[in-house]
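Below is a slice of the complex: some chains, not all, each in place.
Chain lettering (A and B) follows the sequence in which the chains are written, and residue indices restart at 1 in each chain.
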Amino acid sequence: MLRGTVTASVWATKRIDGIPGGAFLEVELDGGGRMVAFDVLGTGMGERVLVVQGSVAASWFTARQVPPPIDALIIGSIDDPQ
Amino acid sequence: MLRGTVTASVWATKRIDGIPGGAFLEVELDGGGRMVAFDVLGTGMGERVLVVQGSVAASWFTARQVPPPIDALIIGSIDDPQ
C-alpha cells in the first residue's frame, strides 16, 4: 500500500461504462509523485490516506460480476499520530 | 489511475489475435513518460485522459470469454477545470 494526501478531485464526465459510485481523487504520494485513486469513503481534501493498487482495487467491488475498471482504491484514512 | 494527454495514434497491422475494436493511442503522462493505451471512446488528439493499467484494463471487455491482451485502457476524458 502507498500513503499520500488527497489534493484534488478529478472529474471525467465522458467515461466508459462500469465505473461504480464514488469519486476520483488526486493523491500526492509520500516520497513524491501523484496518482488518481478511487474513493468510496467520502474522503476530503487534505486527508491522509492508504491506497491499494492493481486488480485487488477492482475485485473489492464484490457486488459486481465484472470488476470495474479501477486500479487504485483508497482503503482508509491514516490516523493522526498521537 | 494515471493522467495524461493523447499525443498520437499507434498502428500495428501485424498483430496477435484477440485485440478488440478500438485504437492504440500514445499518451504523454503527467509527471513525464509516455505509454500506449487502448481507447474505445474515440478520444482525440490533445484530449486529457484517465488511464487504468494492468489486468483490469483487460477484464473490462466483459463480452469476451478470454480477456484481450491489453494492459492499459483509457477510462475517461478529464473535464476541463471550470
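Before moving on, here are some points about what is shown:
Basically, contacts are C-beta pairs under 8 Å (C-beta built on N, C-alpha and C of every residue); 3 or more make two chains touch, one makes a residue touch a chain.
Computed from a predicted model, the values in this text were never measured in an experiment.
Taken as a whole, the complex in this structure file is built from 5 copies of one protein sequence, with 2 shown in place.
Quick note on the criterion: only the chains that are shown with their structure count from here on.
Inter-chain spacing, taken between the CA centroids of chain A and chain B, is 19 Å.
Of all residues in chain A, only 10-16, 18-19, 24, 33-38, 54-55, 57-58, 66-72 touch chain B in the complex they form. Residue ranges of chain B in contact with chain A, taken from their complex: 1-3, 30-31, 40-41, 50, 52-57, 59-60, 62, 73-79.
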